[in-house]
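All protein chains but one are shown in place.
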Amino acid sequence: MSEYSVIGKPTTNVDGAAKVTGEAVYTFDMTLPNMLYGRLLRSPHPHARIISIDTSEAEKLPGVKAVITGKDTPGGKYGLWRRFRELTDQEVLATTKVRFIGDPVAAVAAISEEISEKALDLINVEYEPLPAVFEPMEAIKDDAPVIHEDFPNNINNTRHIEWGNVDDAFKKADYVREDRFNLLSQHPAPMEVHSSVASYDKGSGRLTVWSSTQSPYFLQLGLADALKMREGNIRVIKPHVGGGFGNKNSTMPDSVNAAVLSMKTGRPVKIVFNREEEFTTTEHRTAMHLAIKIGLKKDGTIMAKEAKIITDGGAYTGLGATTLYLAGTYLTFPYKTPNYRYDGVRTYTNKMWASSVRSFGATPAVYASETQMDRAAHDLGIDPIEIRRKNAMTSGYEAPGQYKLESCGLLQCIDKVEERVKEKWTDLSKDEGVGITAFAYMCGGIFNWIDTPYAFSGAMVKINVDGTVDLFTQAADIGQGTNTVSVMICAEELGIGIEDIRLHPADTATTLTDLGAWASRETMMNGNAVKAAAGEAKKILIEVARIKLGENIVYDLEVKDKRIYLALRPERGFSYYDIVKDAIKRNDGEPIIGIGHYTPHGKGMVSPAFAFGSMGVRVKVDRETGQVEVKDIITAHDCGQIINPLGARGQVEGSIQLGLGWGLCEDLPTDNGMILNPSFVDYKLFRTRDMPQIELYDVPTYDPEGPYGAKESAEGTVAPTSPAVANAIYNAVGVEFDGNVLKPEKVLKALKEKEAQ
Amino acid sequence: MKKELKFVVNGESHDLWIEPKTLLVQVLRDELGLKGTKRACDSGACCSCAVILDGKVVKSCSMLALQANGKEVLTIEGLANGANLHPIQQAFIDNWAFQCGFCTSGQIMAAKALLDENANPTREEIQMAMDGHLCRCTGYNMITEAIQDAAKRLQEQKLQEAAQ
Partner (left out) sequence: MKDIIFDFEYFVPKTVEEALKLLSQYEEGECKVIAGGQSLIILMKQKLLTPKYLIDIKGLSDLDYIKLDDKQGLRIGALATHRSIEKSPVTQNGFSVLAEMEQNISSVETRNWGTIGGNVCHGDPGGDPVPVLIALNAKLKMTSLSGERTIDVENFTLDYFETALRHDELLAEIQIPSIPPNTGVKFTKFSQIAGDYATASVAVLITLDKNEICDNVRIALGSVGTASTRAKKAEEILKGKKISDDLLAEAGKIASEEASPTTDAEVSEEYKRELVRVLVKRVGREALERAKKA
């Protein structure tokens, strides 16, 4: 394989100049002529029947142009799990009852946000409060209040995964242990709050919506369902997005209400959440109770694993049902688990619902699994690195009926981390400790709960007569660098430069469907689509070049450095620009168009490929305050062929900040369904002084499924971070935890309990 | 009752009449259309709205616009020299110091204020200066490296200018 020209080389962001000059436009920034500003009136009760809503006073306020309630909406229900209609449980505005504090019941559009805000105070809602339930274990009891009438036990979804013979294997195991965990939530807290602008065209009856979204297509479908419109009459455009981290997959009240208000007023309507709403009414990480039982041989080989999870789903489905499945899946990674059984239950509760957040179920699952692994290692007297090595997945491993691995660099990652840890952290001082973890993560999901007939990703390449390329992808760059990856892949495939390519991203009207940015799918799925599209265009160029060369069909031609030439005799070839001109002439003057798509086939139930890695964390514990200082991190990852090392590193470091937050300081305490800390003052995140330096090592492999062998990077690194911290704390001061958010008080309490023993 | 606000933004004079309750960030974004300065919180805790006021970096969301009366404001839009990026902006690009970019304007303005005051800051000094800025994407270290790189570039630029 020849060395790549573009792939694998540190490449700056194609959106760089726009972002550093303030010119990049986010939905948050948008204004359109004659635009109105919308605000939502939200329920103060966690569970209540709506008796009446009187909007007459609000309508009279000067500057108010429309006030709507549930009865003014087209009445469609929506949600991401569209194949299971009973799970598309969201309404534009609550019609009969509200199910969490913040559930929207009315919306106002006015000439300024201030007037809309004031109008909310003039809307009179009569509620009949109902008993509410906030805890999953309580919610499934027979006498619990019923949150959705179609779900009498408040069980939103269940999942069962099984292979082998778990009961038999446990009987044969030398060592069996069970651990229980209570794993708490986390708010993704993207810097750009939810924002949408909707513009209804009175002439055609078509709608255009700009939104801070992770998936223009998902939003298009959600709007179509909510508004009972044909998808094709809704155009969704994704401007620059200020982060998502999982809470911008679902269709949310900002977009659907902006749409209805625009349809009612005939004017564009913008709805932007404030930060309090972002914390209290947008999706957060799924909290769960988790019980995990493991059976090992005395040499540490895993024989069986059994897990049960009950998740705190909140008031609606979102992607919480997928999290339920993936948590059960990630409990088996990254170790060979010959016998496995998982039962998961997702419950409804009267709180803002939990959905997908970066690492999508892996974070709590890997925390449980990796801390348990260390405990087992201690009990068996086996080195924690050794036990991981012994059980590590390898290429070709298969979990029957679920997934099969092609590339797998896990062992090399573990080796690298061990080598570096032993080299660097030789001088642990008192109360310092080291924790090691291993992990794996998917490259997009083989899931079609969205119920699409389309390929999971499609792309189009148009080569113009001057050699410039217009690349059309619907993939959603939300900061992770997908735009740059798309352009890099296209450049590599056509043998040209990034400067030759203009990207037209994320517009449902002009690009082929892509399912969006979640479960780390863009590089794998969109990347493959782009490569395929460019490949189709390349075929045309190569054919023209072959004809001009007059060469035998068996001789291969290659493209590189803006030339198209004979592989065996590189000096025999042509400039890309000349071939392009020729090709267009030969095609009746049509520009060169290449269309490609990708959908995983025959790759199991989960993902077409998996990335792997290992992480070492060094901490220092202050025994008197319980403060845990994360001093240093060493991590190695196998992402197949890294497309952009700059982007990959950035993503890994960011994912670790999120992982450390989940583990140490980010907490969403609630009281009767009310989130108590909905501001950046009270919700604590790691800042620049708190972050350790991170050494990152790339262990390249090649996965045949990925574009140029590429796999995902850095959604996986969220999950191993906190168990590595927990394992390091144990190594330092000998205390264990059954959950996360290891705030100083919690650590100190554990230390004192240990002392008392 | 509206009051007069006369101030200079990015070298241009403005004479506006605004309600006293208007925040500086509202004037910059909504009146003057300078959307590069962002808002990401309501409690003065994230510094996405940072701009430079009379040479000092401040949060434009936590000031009444009228408090800028008679003063000079520099926003992200005022950094580049025509079509030429400022060395700090280029350093941010070259060091992948942003991902979603929403906190970036604030980070760059704070970096500029820092480097104007301290041309050769240590890593610790950079972190102390930048600690008000929340970022959810980068994990911060690459921002620190970009600022260290920017310091070098600015010093080189000074040397070049002195040589001429």
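In order of appearance the chains are A and B, and numbering begins at 1 in each one.
To be clear about the criterion, contacts are C-beta pairs under 8 Å (C-beta built on N, C-alpha and C of every residue); 3 or more make two chains touch, one makes a residue touch a chain.
Being a predicted model, the structure only gives us computed values, none of them experimental.
Student: Which listed residue, B:34, B:47, B:100 or B:115, touches the chain dropped from view?
Tutor: Of the candidates B:34, B:47, B:100 or B:115, B:47 is in touch with the missing chain.
Student: Of the residues in chain B, which ones touch the absent chain?
Tutor: On the side of chain B, residues 1, 3, 19-23, 26, 39, 41-44, 47, 50, 53, 56-59, 61-64, 66-67, 69, 110, 113-114, 128-129, 131-133 touch the unshown chain.
Student: In the full complex, which bits of chain A touch the chain not displayed? Write them out.
Tutor: 113-114, 117-118, 193, 272, 274-276, 624-625, 627, 664-665, 667, 669, 676-677, 681-682, 684-687, 689-690, 743-745, 748
The criterion applied here is as follows: only the chains that are shown with their structure count from here on.
Student: Give, as an integer number of Å, the spacing between the C-alpha centres of chain B and chain A.
Tutor: 30
Student: For the complex, which residues does chain B have touching chain A?
Tutor: 29, 34-43, 45-46, 48, 75-77, 79-80, 85, 89-90, 92-94, 96, 98-105, 108, 127-128, 130-144
Student: Could you list, by residue number, the parts of chain A that touch chain B in their complex?
Tutor: For chain A paired with chain B, touching residues are 10, 12-13, 15-26, 28-29, 188-193, 240-243, 245, 274-276, 478-481, 646-647, 649-658, 679-681, 685, 687-689, 691, 693-694.
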